[in-house]
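All protein chains but one are shown at their positions in the complex.
Naming follows writing order (A and B), and every chain is counted from residue 1.
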Amino acid sequence: MTGLLDLYDVSIRFGGVQALLDVSLHVRTGEIVGLIGPNGAGKTTLFNCITGVLRPDTGRITYDGRDLAGVKTHRRARLGIARTFQNLQLFGRMTVLENVMVPIDAFSPRTPVGDAFRLPTARFEERKAEERARALLYFLDLLDVAELQAADLAVGMQRRLELARALASNPDLLLLDEPAAGLDARETAELADVLFRIREQFGVTMLLVDHDMALVMRTCDHIYVLDFGRIISEGPPEHVRDDPQVIQAYLGEVA
Amino acid sequence: MTADARVVRWTAVGVGIALGVLIPAFLSNFLRSLASDAAIAGLIVLSLVVLTGLVGQISFCQYSFAAIGAFTVGSLVAGHHWEFWLALLVGVCFAAAVGVLVAIPALRLSGLFLAILTIGVALFFDRFLLAPGTWDSFSGGTSSWRPGRPSFFGIGLRGEYAFYLFVFGILLVACLLVWNLRTGKTGRVLRAVRESEVAASTVGLNLTAWKLTAFGISAALAGLAGGLSAVRVGSASAGSYDFLHSVIIAAIATVVGVGAITSAPVGGMFLLFVPEIMRAWTPFSTQWFPFVTGILLIFQLVYAPDGAVVDSERRIMRRLHPPAPPPTADDTATPERVLARTST
Partner (left out) sequence: MVLAGVSLLPGFTVIGIVLGGIYALAAIGLVLIYRVSGVLNFAHGAVAMFSTFVAYQVSVKSGLPGWLGLIAAIAVGIGIGFIIERFTMRPLTGRPALTKVVVTIGWLLVLQTLAGRIWGQNAYHSPVRLVSKSGFRLIGTSVVVGYDQLTTVIVAVVLALATAAVLRFTTLGASMRAVADDPESARLWGISVNRVTAASWMVGSAMAAIAGVLITPLINFDTFSLTLVVIDAFTAALIGRLTSLPYAVVGAGLLGLAQTYPRAFFNTSGVSEAVTFGLLLIALAVLFRPGARKLRMA
């Protein structure tokens, strides 16, 4: 079975912590796949392995059938993988507009020479990038704050800006690390709609990590549950919700 | 930026350029040569506007890069009778190449350790590479190179005013190019790398390539300054490019602020004219200049962290340019249509 993203037996440990152990996970084109698990389960670590920020100790990750071993982070972005960050990694002292233009820049063929001499191609690319960035900001309802510094936004807007920036690189696969963290109930409900709209408009496949069960249950087609670095359950939302092992893992955390 | 603010900015730039051209016409040749040196030092400050302002990296070896430019021009023009322009080009490229080389460890090191490394580089140049006996065919050994003044499209640059106009013109062009870089993709990308490396790389930026590019550009600017100063002074000797010069220029760049292009001419004038003012009008000799710079540096970091020029520029701009009203969407190209067009 090959989908858009496939992980086979991925493991990584940090000193004494086995953050991931033999994780296998499959995401098919067009799906929204959920990844849930208690704090410290290894969800963010998994994202870091997929984006190449961390290198797994063992295991294989393929994207669109292609083995990602040894592929650098920025190359993976070019292959169509984008992500948002749980701990918000915005370009703080840059404007909202600039934040969204950077990924577009990353894909444009402009060189410093073209920039320095303002060659016509550079001017054209600049206009195109700005137009597209503004369109994305409009899509995520951020156009009003386009000229503000990213660091000055409220958390809800910053989360949306993370989304806008991730979409700017035109990804096929979007990794969302707790996009609802810090949002209130209304914003979270809106987020679910935004995710559906994104899938509809951009045809993006998503892997969604969040602690908000309602959001995950509502949006995801398929859910994986991670606990202490291991997949302990997987299946459609109803199945996972009723799985005693999952309940155990979450209750164990509460207790 | 509002139209008003833009008018003010360009008027100010125009007036500045006009003054820069006209004032030296009425000065003594000595002061004109100082003005040339100030323009050349301005190029080095500009190299720090790129490196520190955009990438967030401090360097204490900019004068070592300048030395590469100076000694390349010196040895090629005076030693091998090359055409000045060709020698200058080689010098700038050579400096850029060394800049890239120095940057390679930078890819792994955080800012602090890179700063130490640049001191190491500066001392390696001063004390070893350019010392007599190490590489005399480049450094000229104990007798320093004496390259003559070039001519510019047939116009001789022997006169101090002509030469000043020449270097001032080069400074302006360099400032314009860096301005374009900063406002274009390059500036945006470099600032993104400075703000968050992990985010920059996950959106598709090749950190290695961009950092090397920034160091290369910065070193090239310093190399250009060096090549020009070799023909300004008419000689290239190691003492003019030592560690202390690099430290002082880094201090000045910090004091005037590395966030604005205007800092380049201002910083250059600071380096050359403040000592002159001290000598002429205060009881302190020019040798107190580094002391004054050090005190200013300490005070400004404790009290005005963005630098004097940036601070005052921002204050002026804020007065002229109250917070922008929310921009309205362009009706002719509705966002949906643009998305549909560009997202394929």
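Everything that follows uses one rule, which is that contacts are C-beta pairs under 8 Å (C-beta built on N, C-alpha and C of every residue); 3 or more make two chains touch, one makes a residue touch a chain.
Every value quoted in this text rests on a predicted model; they were computed, and no experiment measured them.
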{"item": "Displayed chains contacted by the hidden chain, counting the whole assembly", "value": "B"}
{"item": "Contact partner of the left-out chain, one of B:31, B:92, B:181 or B:247", "value": "B:247"}
{"item": "Residue, one of B:131, B:176 or B:207, that touches the chain absent here", "value": "B:131"}
{"item": "Omitted-chain contact residue, chosen from B:16, B:169 or B:294", "value": "B:294"}
{"item": "Among B:19, B:86 or B:109, residue touching the chain not depicted", "value": "B:109"}
{"item": "On subunit B, residues whose C-beta touches the chain left out of the figure", "value": "56, 58, 60, 105, 108-109, 111-113, 115-117, 119-121, 123-124, 126-129, 131-134, 243-244, 247-248, 250-251, 254, 287-291, 293-298, 301-302, 305"}
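In this section, only the chains that are shown with their structure count from here on.
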{"item": "Whole-Å gap between the CA centroids of subunit A and subunit B", "value": "39"}
{"item": "Contacting residues of subunit B [partner subunit A, same complex]", "value": "177-178, 180-181, 184-189, 191-192, 195-196, 198-207, 213, 217, 324, 326-327, 329-330, 333, 335-336, 338-339, 342-343"}
{"item": "Sites on subunit A touched by subunit B in the complex", "value": "51, 53, 72-74, 76-78, 82-83, 85, 89-94, 98, 101-103, 105-108, 110, 112, 114-118, 122, 125-126, 128-129, 131-132, 134-136, 138-139, 143-147, 165-166, 168-170, 201-202"}
